[in-house]
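So the structure is just underneath, and the comments pick up after that.
Below, a portion of the complex is reproduced, with chain positions unchanged.
First chain written, first letter: the chains are A, B and C, and each begins at residue 1.
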Amino acid sequence: MRKFITKSTKKAGLPPGTLIHIGDKKVDQTKISIIDYDDARLNEKEVRTIEECFPFKDQPTVTWINIDGLHDVEVIEKIGKYFDIHPLILEDILHTGQRSKIEDLEQHVYIVTQMLSLDEDSGEIQEEQLSIILGPNFVISFQEKAGDVFDPVRERIRTGKVRIRKSKADYLTYSLLDTVVDNYFLILDKLAERIEVLEEEMFNHPSSETLRTIHNLKRQIISLRRTISPLREVISRIEREEFALIHESTSMFYKDVYDHIFQIIETVDTLRDLVTGLFDTYLTNASNKMNEIMKVLTIIATIFIPLTFIAGIYGMNFKYIPELEWRWGYFLVLFVMLIVFAGMIVYFRRKKWL
Amino acid sequence: MRKFITKSTKKAGLPPGTLIHIGDKKVDQTKISIIDYDDARLNEKEVRTIEECFPFKDQPTVTWINIDGLHDVEVIEKIGKYFDIHPLILEDILHTGQRSKIEDLEQHVYIVTQMLSLDEDSGEIQEEQLSIILGPNFVISFQEKAGDVFDPVRERIRTGKVRIRKSKADYLTYSLLDTVVDNYFLILDKLAERIEVLEEEMFNHPSSETLRTIHNLKRQIISLRRTISPLREVISRIEREEFALIHESTSMFYKDVYDHIFQIIETVDTLRDLVTGLFDTYLTNASNKMNEIMKVLTIIATIFIPLTFIAGIYGMNFKYIPELEWRWGYFLVLFVMLIVFAGMIVYFRRKKWL
Amino acid sequence: MRKFITKSTKKAGLPPGTLIHIGDKKVDQTKISIIDYDDARLNEKEVRTIEECFPFKDQPTVTWINIDGLHDVEVIEKIGKYFDIHPLILEDILHTGQRSKIEDLEQHVYIVTQMLSLDEDSGEIQEEQLSIILGPNFVISFQEKAGDVFDPVRERIRTGKVRIRKSKADYLTYSLLDTVVDNYFLILDKLAERIEVLEEEMFNHPSSETLRTIHNLKRQIISLRRTISPLREVISRIEREEFALIHESTSMFYKDVYDHIFQIIETVDTLRDLVTGLFDTYLTNASNKMNEIMKVLTIIATIFIPLTFIAGIYGMNFKYIPELEWRWGYFLVLFVMLIVFAGMIVYFRRKKWL
């Protein structure tokens, strides 16, 4: 749960713009890959030093520089200097766990958001920060670790003759964001599935483990809501065409992303309502089961305690207990017990407990 | 519950505008029917190929092309090309489970919404996506499967001499939307009826099945709210006369639809509050019943356990227990027991447990 | 609860503007009464046919036509034709259970709202739709059944020399709405009284009947909120002087009504919070009572079960049980039992159960 708190003590008191990587080091080696393309040409390579990216800056082709791994502060610093990025932005890139936001910096647009993945083992949702610097003809993306999320985008670029090859850097940015948002659907899909399973489990064989799972799920959805919702504002600002670097022709596509993110947030809210509903039902269900248990106990106790008392009476050792002498005393008492028993059964039937 | 998540994994990573039908295939055969009319003429037919619709596009009469079944992507693609519809719109038509929305596309207006029906067997509410393309003098509607929802509209067109025959395509669109919204009332009617039944059941003979039904009902209403509410924004935008293709004269009718959709959303909220109320009452009721059960147990146990103890005393086999030798010992002890019994009864009466 | 759904299946699929009375037929005979007045003259009569009202339309005096009973569609239709009212408005008049709203129709203003009354027997709140057509110098009011709600207004008109006689039709409309709103206070008064009674009942002798009453009350208040709240918007629009037919001089009075309706809505919200609070308290109270019951059971059982066990020991028939032979064995065992008993009492006192 520590992840709710993203600005750690490491940072407090330092002057603004100090570059320190805050977050887990998720890869050993910073990986830098470049795809440079236009309608006709395509140049894809992986480079060792960040300096190799610099020549692409002023070329008319679209250049996508992707950096996996944030722990090497020097690389970020060099990019910052060469591409002329404000120190506070560099700080944000390095400082993982940022709220999604977009900032217009005259020469660039800076977008930061969180990619989500579901750890299959722990069932925990994991965040990875994605920072995008959109320049006039380049896109620099920063990820915490190498991943295959953007492979479909790369694949599309490689294909050629598709819209992405004919479009500018703003369309590439759209493609990246669209991919991020599409991946949110996968997370929601899995969460919905889990809720379905829990619902089944709750009614059929609830355990305290079920309760714990519901609790965890709720916690995750609360956290998910917080992570996803600021992205809506980001996309909405793009769609309203506030940014000079994002052209009108791309705006229709952002509208589409906006619809998706809106739908996602509504779905998260619905999921949350459902999990809260699970809680209420769980509690009520437990209360129901208790009633059932208590009924059994009460029926048994209420029938046999009086009978045992009668037996106790005639187990007393008084010298003079006339009934004990009767020839059919025993059978009479058994008969009385039968009457009591039958009476109780009738009583419970009337109360609809049986 | 899977339906909460509408954008499936099938889609993630594909370029935007890729036409794939996402959703269940609900009919075997795509059915295309055309009604072409104006004040004087009426031409109604069912066609085999989509190409047969094309001649109607530029005629001055109002043409309503209705397509049932979305799995035949080719048909949609052809319409898209001929009627010049944006690929992202075609994608939305094929991709069922969309949030209701309206989009102004210069030459057309695109409206997507969900029709609802109640499956009598499972009691589940089922969604069917309705897409409407409104052109200057044509309406193209896309449904997932053939249904009789729009039969009254067809009937009215056939009648002649009614407003619909004298009006333009925008009035036809209104008629379709009005019919969709009217059908929501039927759903609400049935849900309200079920709540009423559950309320009766809860007070008279609650079972864990009742709980499950309440839980399911709540889940459905949460989902219903999410489905219906975006339609309000859609109708409100039409009513505010944002769209050139919808004339001012029709606006009064949309105002009427807006009132209905507003009333529906309020009713859904009310139903939700009522179902939540059912939960609280159920829980409290269960707690009440438990109290009653426990009272019975406590009364019986509290009366007989001490009596049994007394009997136990005189069942002991000590050589010397003076009372056992007394002539009236037995009757004395019975009398003591009676006193204890009466005392307990008085005690419980004072506590108002009896 | 059916009343939550006001647009019934009777209507779905009919063309807009079709006149059908939807709602219960509450009177046998449509009653039409006319009051025609100005500063000097007063003319009050009850008429048989609606045509008798028509002459008043163009007179300079204020004419109030009141129609009780909506089942006679023909009457409404004739009024509609003669006073030139839009068919959708006529439909709304006939179609009871409308959301309160106001519509500006150039020549008239149409206001629809719900009057409330409390059925003393069932304790249910009953709605009756009031439609008002405000013309330049006439007011037509439609009620579902004859009632005495507006008698004070009639009385005031008859008095003469009062403001209402010197004012226009817009002031008459104000008087009617003010009377409707004043009647809401009576309903709230009775609901508040019931809550007070329930509160007393809950703490002093709660039963499952109490629970049911709380549940019903909550349901009614939820429904009441939904009925009353749209009226605020109606009055607010009048107060903002949006309507040409309502003169500025009357606006101060509408401000007063607005204050009242605002206060009413706040009171309904407060009542709702209070009833919700009753629920929580009821549940917690039940839990408390359970604790008390369980304490009694536990104390009795915990004291006597061990004692009975001891008695059981010496009731065994073993040949050789040395204690049984002792002279004071019986008294010793009684003493031991006393010690155990006292020990238990001390234990319970320490636990503050006694």
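Everything that follows uses one rule, which is that a contact is a pair of C-beta atoms (placed from the backbone, for glycine too) under 8 Å apart; a residue touches a chain by one contact, two chains touch by 3 or more.
Since we're looking at a predicted model, the values are computed, not measured.
Here 3 identical chains are displayed in place, and the whole complex they belong to in this file is assembled from 5 copies in total.
Keep in mind that, in the parts below, only the chains that are shown with their structure count from here on.
Here the chain at the heart of the structure, going by C-alpha means, is B. With each centre defined as the average position of its C-alpha atoms, the distance from chain A to chain B rounds to 26 Å.
Annotation for chain A: residues 315 touch two or more other chains. The touching residues of chain A, when paired with chain B in their complex, are 151-152, 156, 162-164, 178-179, 182-183, 185-186, 188-189, 192-193, 195-196, 199, 203, 252-253, 256, 259-260, 262-263, 266-267, 269-271, 273-274, 277, 280-281, 283-285, 287-288, 290-291, 294-295, 297-298, 301-302, 305-306, 308-309, 312-313, 315-321, 352-353. For chain B in complex with chain A, the residues that touch the partner chain are 1-2, 4-9, 11-17, 86, 88, 99, 101, 205, 208, 211-212, 215, 218-219, 222-223, 226, 279, 282-283, 286-287, 289-290, 293-294, 296-297, 300-301, 304-305, 307-308, 311-312, 314-317, 321, 323-330, 333-334.
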